[in-house]
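First the structure, then my questions, so here it is.
What you see is the complex with one protein chain gone and the rest in place.
When the chains are written out, they are named A, B and C in that same order, and each has its own residue count from 1.
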Amino acid sequence: MNMTFLQELFNSITQRDARLWRRQGDTATPDHRRMLDACRALLESDGEASSISLASRALAMYQRLDEEERTRFFERLASDFAADPALIDETYAIYRAQRDNASLQMLFDACEPRRQELFRRLNLASNGTHALVRMREGLLERMHERPRSDTRELGAIDADFAHLFGSWFNRGFLVLKRIDWNTPASILEKIIRYEAVHEIRDWDDLRRRLDAVDRRCFAFFHPAIGDEPLIFVEVALHRGLPQRIQPILAGEHRDIDDPESADAAAFFGISNCQTGLRGISFGNFLIKQVVQELKQELPQLKHFVTLSPVPGFAHWLAERRNDETLPDELRQVLHELDAPDWHLDPARSERLKTVVKPLVARYLVDEKNAAGLPLNPVARFHLGNGAELHRINWLGDTSPKGLKQAAGLMVNYLYVLDDIERNHENYTANATVVCSGEVRDLNRRARKMAKGEFAK
Amino acid sequence: MNMTFLQELFNSITQRDARLWRRQGDTATPDHRRMLDACRALLESDGEASSISLASRALAMYQRLDEEERTRFFERLASDFAADPALIDETYAIYRAQRDNASLQMLFDACEPRRQELFRRLNLASNGTHALVRMREGLLERMHERPRSDTRELGAIDADFAHLFGSWFNRGFLVLKRIDWNTPASILEKIIRYEAVHEIRDWDDLRRRLDAVDRRCFAFFHPAIGDEPLIFVEVALHRGLPQRIQPILAGEHRDIDDPESADAAAFFGISNCQTGLRGISFGNFLIKQVVQELKQELPQLKHFVTLSPVPGFAHWLAERRNDETLPDELRQVLHELDAPDWHLDPARSERLKTVVKPLVARYLVDEKNAAGLPLNPVARFHLGNGAELHRINWLGDTSPKGLKQAAGLMVNYLYVLDDIERNHENYTANATVVCSGEVRDLNRRARKMAKGEFAK
Amino acid sequence: MNMTFLQELFNSITQRDARLWRRQGDTATPDHRRMLDACRALLESDGEASSISLASRALAMYQRLDEEERTRFFERLASDFAADPALIDETYAIYRAQRDNASLQMLFDACEPRRQELFRRLNLASNGTHALVRMREGLLERMHERPRSDTRELGAIDADFAHLFGSWFNRGFLVLKRIDWNTPASILEKIIRYEAVHEIRDWDDLRRRLDAVDRRCFAFFHPAIGDEPLIFVEVALHRGLPQRIQPILAGEHRDIDDPESADAAAFFGISNCQTGLRGISFGNFLIKQVVQELKQELPQLKHFVTLSPVPGFAHWLAERRNDETLPDELRQVLHELDAPDWHLDPARSERLKTVVKPLVARYLVDEKNAAGLPLNPVARFHLGNGAELHRINWLGDTSPKGLKQAAGLMVNYLYVLDDIERNHENYTANATVVCSGEVRDLNRRARKMAKGEFAK
Partner (left out) sequence: MNMTFLQELFNSITQRDARLWRRQGDTATPDHRRMLDACRALLESDGEASSISLASRALAMYQRLDEEERTRFFERLASDFAADPALIDETYAIYRAQRDNASLQMLFDACEPRRQELFRRLNLASNGTHALVRMREGLLERMHERPRSDTRELGAIDADFAHLFGSWFNRGFLVLKRIDWNTPASILEKIIRYEAVHEIRDWDDLRRRLDAVDRRCFAFFHPAIGDEPLIFVEVALHRGLPQRIQPILAGEHRDIDDPESADAAAFFGISNCQTGLRGISFGNFLIKQVVQELKQELPQLKHFVTLSPVPGFAHWLAERRNDETLPDELRQVLHELDAPDWHLDPARSERLKTVVKPLVARYLVDEKNAAGLPLNPVARFHLGNGAELHRINWLGDTSPKGLKQAAGLMVNYLYVLDDIERNHENYTANATVVCSGEVRDLNRRARKMAKGEFAK
């Protein structure tokens, strides 16, 4: 394959016309009715010659709609751009009579909401793809603000977006890219903005995270929205498995001064960047491809591991503490979590450690959601990817957020290359939570504790 | 938008694994049954973790199927990977009961042939997109070889491909790229291979066509199949509108030694490269974007014009000559076309010119197909794009092919920027053939000739 | 020329071996004697096979010398690596006897200080060029710290560097590059660091300066030290000639929202980045090439102008005020410059303006240095480049620095494309200071004022 040439290909992709939209917009403030007219005009065009400008016009108009008019636009999109019931009935009758591919095809075409063709055509405009992702973002915000019962119709638009984006953002079209201090500032400022796990405060903080021999950061990009990362992961090279996040974030923990002396790669933050792409899953592909990249660059790496938060644990634990069936002794120790700065008091911390570590093992391994999968979303993600629940780190995250959401605990999920596939299959088929002996022991202790047995 | 960065993005896109497939293939020769199993396994996976390798395995297996097994595979794809009739009936009943978006969505999902999800998942593999385009190419060959009545079922697969490719190869994802003597050899050899209008004999011939101040060539590419052009157009810069193709092909016609002295850009060859993308239209987008590029580089350009063949005219004329209602005088002159090398005899050529030029005007303007559009496909393409039928060039193409298919005639279609939209709309709405006064006059003469009136 | 290919060329240029040096260095702290030995070994090698590693070793050793050892190294470099007097005498005798090219060549070779060959060989190492530029920087610091009389010998090394760098950094090898928000962060942080005219405080400040439709920034780079800018210039697009720097630095002055509506390009900061390249002139080439770039991007631009400081004016003026031959009235007004925040008092400012503007015109036009050229270095630079001294802007720079060094004045130098060459020649040949009518009038008034004539 030809790499040189590809690099140059993308010069033209977006220069086309930032300018175009700006100029095309007329000055009158548009309302949702004119927006709907613009959509209809686009759908009625032949999809070719004049469609690019019709699409640009419609998207430019959408930019200028105020929030209320956008809401109305979405509502009418749901009601007026579905499919033609008469045509569905008619094609269904045919299909019923002759159940072959040709009549199925007609029925399928009749059932496709007209919105999908509308979105495909809007995509003809320059930067159309990103504009559509942003449009869905706006839609999701509206759905979020409403009572669930009321999102049924808007949900239909969302399903159309999801259907198309699933096709457009197929992993086959994604590109992995290393992010470092040589990355353009325009990308880096997005990394600062989108980091969701451990906040990046400013450029100096970013530099500490990225610009060191023991750091790696990778993101997925899509050619059509080339300067917007879709998802990124931060990695620290390490000797041994890391237990605590603060030294990593502080950039102090340079126990290696040569990447080749590291034996572990620790994934300490995965952030989705585009709300408008919710439900399109990139994370597992990202982790697997990053593992490959790292293996190639640093063949000596032995361990691929996360240093992950345990969101929801504190909440679960709080409920537990009210559970009167718990042995008093246990509840008493847990009470110490209410002491301010408990983690700075070694004796107290040690007492808590004895009971909380087992409990988090229990929480992660045994607590399930309605689907029979782990209650904890981070566990679901990594176990679903084929990782192993490997180690629980006491005082792994002593930031206010870390103390609040998980009593300062962090977890290592381990990706053992040879086991990933099998783990994944067991998880998918049987909801098996693969965990290390250490975690199993902790869980066992938790069960005993629940029965009042406290001795190790 | 960030251009620097984009250029680099695409380093990784295809290096991933040419190697991967090769290694993955086991050695046993596969048959269509194992291929179908591989497809089912892919569909039954959860679409994430293990899907990439399942997709790669399936595509690698397809590469190794022999032609017969591929045929069987396609037949089973048509029959076994459609949709579930029971589920369709069920969701239709719901939809019938409650005609809202949510139930429509369910019906739509039920009607989607499972092939579409299969193709989306196959696209997870490296180079999957191109492999699927090639797969459709193989499908189209099979459909072509069968009687039309027999292609109904295979046609369903083709419709699925067309549906997906229409989405994936949306113009918003295409990239325009100049092709010249600095283009990688691996791309240039494809230009040689794919040139469909005027054959390129070898590298020297290619160089004459591309590597001169008065030449431009542009192609559309798709990021996921980056080193395969989708369609390209060849342009000669010119002073005035060109009338004859041979000097252009010979590279002799350098009447300009500075691109800035040209006032016309002549499009003399548009070639589609990927049979597997049949029906996905790129040509009109290409022409319009190339016009923009050229305007930007050379603001002094005034005329954007084609030098186009008239395929089918000779065939149409041959039928006409048998038409006994034609005046004898006319038929007698046309008889001279049978003389060998008639075009080298100035007197004979002059006699023929007097009657054939009007006839070709008539053929292009008045002869319509079943849809009421011009019979000639090249005319349909350019008129549909909004061009004007501008001039008919006698002895425009004196190659054997040109003489054979169109009595040596070539046509200029003129793209007048301010008229394109209007022309396009008139053509779309009313099938109006916009032509110059000169062509109108010729057509008028043709009508008179048909009545026996030969004087100008 | 082939652009695609060139882009890729430079992948390899510096990856070679950041690592190399690190590993090569042995652990013993080196002194200047070992460094001199390493240099001798390099000079005695045959310049080919083993030279790269010898060069790398020597440069790595230099990195580890402490400041004192470096000083000694330079002193010995001056004394021990000059040329062989005996050989010079011998070749001169030959040349004296036969004054032809061949004997001149021998004499020339004999006279070349051995340092030059040493530096050429050190340049074989990866990143050698930058290391040598940094080495000269260290040398210049030492020369700066010594009394002038004592720099004679070190000056010889400096002359050798200057000779080589003049050849290596020939303008034919420089590359102009636009700097904007898409530039890698690693380059941008250097822009922050090197800005010498109007300090850039932080990343936000940088963004205000760079990332707007009305801003441009260009830098020269050299392929061999690719990520180090050599010199850069900041430009603001403007409607009309700008008078005040504060709105530009604040990024408030966006009187244009479309670059195409600007008619002037204002150069408001030129910064040299590499102290080690002192004396190698880039500035005039930079300005001229940037003017070309801007003309191409924005053909409507009419004025290319600077907004320049007047360093030294306040100093000159202070001396003037002590000059008893000046009319009392004049001295009295100038006295008001001592009032704190005088520029905020409109009446006082107006009074000062009447006398100070003429005086700065006089300072710039009539005050000359020993070479008969303008005393003011900024004036020398722009007039020498062929610009015209166009306008004096009252309260052009009201920053503390601006008030202190030039009583808040700024100057527009205007580059009139058709006049540049002629202006330059007049300046070079006759030291002619080309200025506008307005400036001439001001200067005339200054002369009258000096004679006590204050009326306009």
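We take it that a residue touches a chain if its C-beta (ideal position, glycine included) is under 8 Å from a C-beta of that chain, and two chains touch if they have at least 3 such contacts.
Predicted model, so just to flag it, every value in this text is computed and none were measured.
Peer 1: Among the options C:66, C:227, C:257 or C:366, which residue touches the chain absent from this view?
Peer 2: C:227
Peer 1: Pick out which of C:36, C:176 or C:213 touches the chain that's been left out of the picture.
Peer 2: Result: among the candidates, C:176 touches the missing chain.
Peer 1: Quick one: say which of C:88, C:298, C:373 or C:416 touches the chain that got left out.
Peer 2: The one listed residue touching the chain not shown is C:88.
Peer 1: For a quick check of understanding: of C:125, C:360 or C:406, which residue touches the chain that isn't displayed?
Peer 2: Answering carefully, the residue with contact to the hidden chain is C:125.
Peer 1: Please output the residues of chain C touching the missing chain, sorted low to high.
Peer 2: Residue positions of chain C that touch the missing chain: 1-15, 18, 46, 48-50, 52-53, 78, 82-83, 85, 88-89, 92, 95-96, 99-102, 104-105, 107-108, 111-113, 120, 123-129, 152-153, 155-157, 159, 164, 166-168, 170-173, 175-177, 183-184, 186-187, 221, 223-224, 226-227, 281, 284-285, 288-289, 384-386, 420-421, 424-425, 428.
Peer 1: At which residues does chain B meet the chain that is not included here?
Peer 2: Given the touch definition above, chain B has residues 4-5, 7-8, 181-186, 188, 202-203, 207, 211, 227, 258 touching the missing chain.
Note that in this section only the chains that are shown with their structure count from here on.
Peer 1: Given the contact rule stated at the top, which pair of chains has the most C-beta pairs in contact?
Peer 2: Highest contact count among chain pairs: A-B.
Peer 1: Distance-wise, how many Å sit between the C-alpha centres of chain A and chain C, to the nearest whole number?
Peer 2: 49
Peer 1: If you average the CA atoms of chain A and of chain B, how many Å lie between those two points?
Peer 2: Comparing mean C-alpha positions, chain B is 40 Å from chain A.
Peer 1: What positions in chain A touch 2 or more of the other chains?
Peer 2: Residues 4-5, 7-8, 183-184, 186, 227 of chain A touch two or more partner chains.
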